[in-house]
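Here the complex is missing one protein chain, while the rest keep their positions.
Moving on, here comes chain A:
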Amino acid sequence: MKEFVRSLCSTCIHQSYCALSSNRSNINLCNEYRQYMDDGKEPTIVVSDEMY
């Protein structure tokens, strides 16, 4: 798990081009965060909604 540091950016589909932040090593919450399954089917709705 060391490679993931403490950021959820590592598994976000926007990671390579994301315009929101250059400091991604410590991001735990992001409302733009999205992640798709490998098989390319439906997204696993993956908006980080920390509001519940």
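Convention: a residue touches a chain if its C-beta (ideal position, glycine included) is under 8 Å from a C-beta of that chain, and two chains touch if they have at least 3 such contacts; residues count from 1.
By definition in this document, contacts and distances are computed from a predicted model.
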Pick from "Sugar ABC transporter permease", "Glutamate dehydrogenase", "FAD-dependent oxidoreductase" or "sulfate adenylyltransferase" the UniProt protein name of the chain that isn't shown here. "Glutamate dehydrogenase"
If you put the missing chain back, which residues of chain A would it touch? 1, 4-8, 10-12, 14, 17-21, 23, 26-39, 41, 44-52
